[in-house]
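A protein chain is absent from this complex, but the other protein chains hold their places.
Up next, subunit A:
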Amino acid sequence: MSTMTIKKMTAKEVTKKVLNNEELFILDVRNESDFNDWKIEGQSVEIINIPYFDLLDGVDPALEKIPDGKPILVVCAKEGSSMMVAEQIAEAGRSNVSYLEGGMKSWSEYLEPVKVADLSSGGELYQFVRIGKGCLSYMVLSNGEAAIIDTNRMIDQYETFMKEKGVTLKHTIDTHLHADHISGGRALAQKYGATYHLPPKDATEVTFEYEKLEEGKDILVGNEKIVVHPIYSPGHTIGSTSFIVDNKYLLTGDILFVESIGRPDLAGLAEDWVGDLRETLYGRYKKLSEDLVVLPAHFGKVTELGEGGLVSGRLGKLYEENPGLNIHDEGEFRKTVTENLPPQPNAYQEIRQTNMGKITPNEEEQREMEIGPNRCAVHDK
């Protein structure tokens, strides 16, 4: 007789543990290649990989490696295998055994809202950390209104947040046409009668109506006049646009990250866009105030997560420390951003097509397409 002594842990609970640096021992039972591709990371996370199919004759090989007395979390792709293994570990006498509810799919989808700041005009700025995939999106709230930048596919999580805050959605804005995740900007704007903004140069092939992001055309959120200044900053894509919020926060999209810079190859035009990327990073951004706080659309490593999970960095500090901003030779820069790049994000071509409205995969297909890390940066530190 099996006695159910295992607990389920949600992606949200795991996120809290990661952000609070609580000790967590994870047994990941997916196959080795999936594990090597992408896994749960955290500064206090200890993780081992033993595929579930190597534990079908018993969990002894796992028990040997699990420290006694420590809480253990078993993780797999969806959850079925982790439940099976967790039950056997519990039956072997271990206590405090959990499994990740919804598996890595659920981990990939959870968004943690992290407050960036109160804005001088009375509003608030939030960063939504998609910890499992490294995507960052933003919500500007002011006087009962909201704008979301680089909205992820899981729009219900923004809806819940807006409901709690009592705000109405006015704008969704994408800094560029994304290649690593499916934008929720269009769907969310449609649902609430809000305006969906895209850079026109990235939107030449889209199949739907949108509002053009243009230099100097500010976007108002609330009566408090939070003005969003778009800055044309090509390089990751030809249309990539950055925003300055409250004269203090620079939303860089996939052009500049805290520890790396954007890759120019995901739309197939690396060679053409290298010059634009360099001009944006070494020219346009250089003219901005060093005191601006950079808020990117991705992080690549958990070491980029700061207080409470916030991913940000002072522009001046990034110019000192980010290797991508310190390649003085142009030829060397060209090499760095076009050669030996990491593998492309999973299904990136199909994701771009979906974001253009050219294909409409169902929800399950969309989830599959987004599995894995974002891989939008040229290199890791």
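Methods note: a contact is a pair of C-beta atoms (placed from the backbone, for glycine too) under 8 Å apart; a residue touches a chain by one contact, two chains touch by 3 or more; residues count from 1.
The working rule: contacts and distances are computed from a predicted model.
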Hidden chain of the complex, named as in its UniProt record, picked from "NADH-quinone oxidoreductase subunit N", "ABC-2 type transport system permease protein", "ABC transporter substrate-binding protein" or "Sulfurtransferase TusA family protein": "Sulfurtransferase TusA family protein"
Identified contact with the non-displayed chain, of A:15, A:81 or A:252: A:81
Hidden partner interface residues of subunit A, rising order: 31-34, 51-54, 56, 76-78, 80-81, 84, 368
